[in-house]
Structure formats: structure tokens, C-alpha cells
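Right, one structure below, let's go through it.
Right after this comes subunit A.
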Amino acid sequence: MHPPFPTATPLLAICSSLVAVPLIALSGKKPNLREFWTLLAGAIKFCLVISMAGWILAGNTHTFELWQFLPGLSIKLTVDGFGMLFALVASSLWILTSVYSIGYMRGLNEHAQTRYFCFFALSLSATIGVAFSGNLLTLYLFYELLSLSTYPLVTHHQDTEARGGGRKYLAYLLSTSIGLALPAMLVTYSLAGTLDFNVLGIFPEATAKSTLLVLLVMFIYGFAKAGVMPFHSWLPGAMVAPTPVSALLHAVAVVKVGVFSIGRILTGIFGINLLAAQNLNTVVCVIAGFTVIVSSLIALSQDNLKRRLAFSTVGQLSYIILGIGLASILGVQGGMLHIAMHAFGKITLFFCAGAIFVATGKKYISEMVGIGRRMPYTMFAFFLGSLSVIGLPPAGGLISKFLMVRGALQADLWWVLVIYLVSSFLNAAYFLPIVYKAFFCSEEEALFEKKVDEAPMCCVLPLTITAGISIGLFFYPNLFYSLAQIAIAMP
Partner candidate 1 sequence: MIASEQAVALMVVLPLLSALVINMAGWFDRRLCFPIALFALLGSCCSAFITVSRVIKSGVIHYRLGGWAPPMGIEYVVDHLNALVLVIIFVVSLLALLFSYKSIQVELPEKILQFYTLYLLLVAGLAGMTITGDAFNLYVLMEISALTSYALIALGDKRALVASFNYIILGTIGASLYLLGVGHLYIMTGSLNMADLQTILPALLDARAIAVAFVLVMGGVWVKMAFFPMHGWLPNAYSYAPSSTSCLVAPLMTKVSVYIMIRMMFSVFNPNYIFVYLDWGRLVVPLATVAIIFGSISALAQKDLRKMLTYIIVAEVGYMVGGAWLANVTGLTGAIYHILADAMMTLCLFMVVGAIIYKLKDSSMDSMEFIFRRMPVTSVVFVIGAFAMIGIPPTCGFFSKWYLISGAIETSQWHYIFALLFSSLVNAFVFFRLFEIGFFGKKPADGHDHHAPEIAVSEAPVTMLVPMVLTALSLIAIGIYTNEIVTVLITKTLPVGL
Partner candidate 2 sequence: MEYILAKYNYWIYILLMMIGLYAMIAKNNLVKKVIGMSIFQTAIIVFYVSIGAKRGASIPIIAHGHGHDVIATAVSAAEYANPLPHVLMLTAIVVSVGTLGVALAVCLAIYRRYNSLEEDEILEQLR
């Protein structure tokens, strides 16, 4: 059956923001035109992704092959449930983030805004590329492209702190991808003779368990964007970036690309049947579970709001890996769903942190006592976002966490259940006090006047929308849920 959209649509979706790069660069002198290009590209990209969604939801996959690099290895774009889920999240959030960026960058009168928007568009192309990768080589290509194109964004301020953060960022990401992921990929290729993703796994049956174990560990640590400990510390370091960058790239695009890559490898290269049969899922759970608990504990002690959010992200990412690593159908579905749920929740929180910084210049939680009096909308959105991340009703996070918990039972790993529960308590412990102090504090404690003075409209609008979506996902999770179901459906 022929798909109802042009076969090259996934490529166009990747390229729509790539084409925007020169246009943005050329219209650097006219900020309004420049921002028009950014938004136009975002809208086109989103429409292209949406146009494929119906076909995918009907249970089909779509493959588009470009040129061959090596015999049997080509640039291959495949759109399936998992990729579509991620592409939808990334492309929809890009539009909101662009709007937010415009408000943020103009509000603070940042330098080199043209460069900023250029690389922003470039990194989005790479993200969608990862989402639509049909084999590991293509995924690796876009993964590297993303690391490199986000470097100028992370180091945007061009001061000593940015240089340090940037160094850490690249040192972790490049050394792991070249040192671990690349050789693991090559060994996989020499063992399996293919790198195309397949739900059933690609390793021949005779592969020794020790080999699989080594490869698994190399892959999990090799895609360090997922922030699995001990390769997590680039993430807090990269918080030197401007807040919209932190928001989109470090709560959504970059880190989710890492998690997505690992998810792809677990489900498409190893295959969950193999993981469960060889007991390798316990290895993944141990690695990820450790990160979940430790990072939540570290997050408790952070006073810088963005750093606290960063450590929370580290924990939540491993949460997702934990879900997929359970290698049970429900667990994998929950993990995939949590990519979407956490994305909307966490981006809300980052937007709020940025809005607070634009409006008041405050970065530390201890300076935010009573801020709800001045910025009630922002802080209410923050509250909703944190509900979703913690996994409390009525927010979308609950659904994905519930699925993962059921997945743990399905996989017969009761101790994972404990990890989920403990970490949810910890999540609550580091988010809710912020909200509490913001609204309910005594008159003497409050550091802000009781006069509403929000950040610019461009900043507040997106965060309201994302907060609304993360609540909405509690009531209407079907789109993402069915995509996750399709993604793991065995042929």
C-alpha cells in the first residue's frame, strides 16, 4: 500500500529547518524577518511530521532510503511508532521554544542572536534525524551532528564559565561516542552483518552472552547524552547555556536523543526478547536504577534552580531507560510514553526558571521565597509541570509511571518497584517545597512585593501552553500511548 504522503517526507521534515539556516543567517540584520523564518520552518516541520502520523497510527511504517555509504549500509530513514512519538514531541516543542527564545533573547538583549537561531535550527534537524533513523549508522551520524551543533549554543555567552561548560559537554559526549559507541557499533556490524533496527533484534542466536553484555554496557555508556552516571556531569555543566537552550536541548532534545538512542538499541538492536531471555535486563536496571536514586538525592541539595532541574532530568532519563530496560511490553511502553510526558513537564519547569530569571534576575531557590506573589501564572505552571514530573494526578506523568510500575511487575523485578517509589518521593521532596515557599510564606519571609509583574508575553505564553498540555495528556494520552503500543508491537 502506498502512503498518502510523498515518500521523501521524512527527509523533508529533517531538511525544513536545515534550509532555514542560510535564510536565518542572511536576514541577520532584520530580526523580525529572521524570527519569521525560524517560526515558518518550525511550522512546516511540525506539519510534515503530523502529515505522517495518521499513516503510522494505522500500524504502518515508512522507509526512505538515501544513498549507500558502505555495502549494505545506507542512510536510511524509517518512520515508526517510537520515532513518530519522539518527532512529534520534538517538533511541537520547537515551535513553543522558538517563541520563548524570541522573548528571552530580546528581553535580555543577548549578543549574536543570529548565530543562536542558526544553530538552534541546525540542532533541530539533527534531532528529527535521530528520530527517523532507520539504522544505527544513520542514528550515529545525526547524534554526532547534534553534539556538535549544540556546542555553540551551550557556550553562547562566550565567557570563562561557558568555556568550561562547553569543554565538559564535548569531552563527555565526544569521548563516549567515539570511544564506546563507535567500536560497539562496528563490532555489532561485524557480528550481525546489518545495523537496521528490528524489533526482534539483529544478533545471531549464537552470540555469546559475555559479548552481548560488553556491547550493552558500551552502548549505554556510549550514548552519554542520556546522562547515565557516571557520564552525567556534562548536563549540569551545560546549564551555563541560555535558558531556552537548556529548556529545549537539555530537557528535551539532546538528553531525549540520548535516551531515544538507547531505547532504539535496546528495542531494535538487542530486541527485548533477547534482553529478557539472557537476563540482560537486570544489568540495564541496575545501571539505570543507581542513577535514578543518586541523582534524585543530589538534586535535593542543589540551590541553583537550573542545576536542580538538571539533576532531576538526569534521574528522569534513567527512569525512562529503566522502563525500557525492563524488557517487558508494558515497561517499554511506559518508558516510551514517559519520553513525551517528561518532555512537556520538564520544559515547563525550565521555561519557568527562565521566566523568573528574565523578570527578576534570580537564579537560586533560596531567593525565590514568595515569588508566587509576583509571578502567579509562572509559578502555577511550575506547579503543574512538577506534578507531571513527579507523577501525581492530574498530570500525564502518572500514566507513564503507572505503566512502568506495571511493567516491573510483568518482568518480575520487584526491586525495581522500590526504586520507582523511592524516587517519586524524592521528586516530590525537591519540587514541592519550591512551590510551597513561593505561595505560602509569611509576610516577613517574602522577598517579593504583592504586585503581579510577569515576564514578557513571549515567555509566559509558551509555558502556560506546555503546562496545559502536560495536564491535558492525563486526560488524552491516546495519541502517544498508541504510538508506543505500535512501536513495540511484534510482527
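As a selection rule, all candidates are chains of the complex that A comes from, given by their letters.
Observations on the model:
The working rule: contacts are C-beta pairs under 8 Å (C-beta built on N, C-alpha and C of every residue); 3 or more make two chains touch, one makes a residue touch a chain; residues count from 1.
Remember, predicted model here, so these are calculated numbers, not experimental data.
Here subunit A appears alone, and the candidate among 1 or 2 that touches it in the complex is 1. Of all the residues in subunit A, the ones that touch candidate 1 in their complex are 67-71, 75, 111, 137, 140-141, 144-145, 148, 152, 155, 157-163, 166-167, 170, 174-175, 178-179, 182-183, 186-187, 189-190.
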